[in-house]
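With one protein chain removed, the remaining protein chains of the complex are shown where they sit.
Presenting subunit A:
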Amino acid sequence: MTAVLSCQGVRKLFGPSVVLDGLDLDVAEHEVVALIGASGSGKSTLLRCVNLLEDLDDGTIHLDGAHITDPRINPDLVRRKIGIVFQAYNLFPHLSVLDNITLAPVRVHKRPAASARSQALALLDRIGLASKAAAFPDRLSGGQQQRVAIVRALVNSPRLLLLDEVTSALDPELVGEVLDLIRDLKADGMTMVLATHEMTFARQVADRVCFLDAGRILEQGSPEQVLDNPVEARTQQFLRRLAPA
């Protein structure tokens, strides 16, 4: 079994500060991996590196066995196989919900507008937002916006979906609807890596939880293992600090 995503010895510096320090991570097909760790531990940076939005300072990343951090390959082709959703600013505010979703299929894949539209409408229907197809993003609630952003990331039928704290800008009552969508995707077998500060989120959807510390994965395992019975002192400390909240 080859991993969908395989990071080996990934190193990333910002100036003098070492953010990722020889990090290794393999993600199997249909697996959902949650990245946890203190603020600034490099969760977002890792996701951005996987999506080739950042250049590595060392190490390699493979997608389906293909070396994607080879500088000779075209990053645009790789990105089409990886969807990513950020914490905020995902949707294009000048385009309607429908146009947000069809932009890539029509412009990048040169698909006929009609078939892209019907696919987009089907996706919107699935998340119960078909009635908002013509609306502009600023008329949607935060939770609706994030669901559209996630659905938009699916139009390229990516092999891997990266979610960077997609619920942390949302009010608690909106988190649920986004979580439901992610659970649906998991049921469909989507391979996902998600960074999160919400341990309940990690517990509910992740097959594996990875605790990032000092630029590496210090501890990993099933949610119960890592969140309930952490072995490492640093993990215990991190979780203890979250607990009262």
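In the analysis below, a contact is a pair of C-beta atoms (placed from the backbone, for glycine too) under 8 Å apart; a residue touches a chain by one contact, two chains touch by 3 or more; residues count from 1.
Here, contacts and distances are computed from a predicted model.
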Record-based protein name (UniProt) of the chain missing from this complex, from "Polar amino acid transport system permease protein", "MaoC like domain-containing protein", "Sarcosine oxidase subunit alpha" or "Inner-membrane translocator": "Polar amino acid transport system permease protein"
Hidden-chain contact residue, picked from the options A:Gly37, A:Gly59, A:Gly83 or A:Pro223: A:Gly83
Sole residue of A:Ala133, A:Ala153, A:Leu179 or A:Leu227 that reaches the chain not shown, by the stated touch rule: A:Ala153
Residue among A:Ser6, A:Asn51 or A:Thr235 touching the omitted chain: A:Asn51
Contacting the left-out chain in the complete assembly, out of A:Gly65, A:Pro93, A:Pro172 or A:Gly189: A:Pro93
Interface residues of subunit A (partner: the chain not displayed): 48, 51, 53, 76-77, 79-80, 82-84, 86, 88-94, 103-104, 107-109, 138-139, 149, 152-153, 155-156
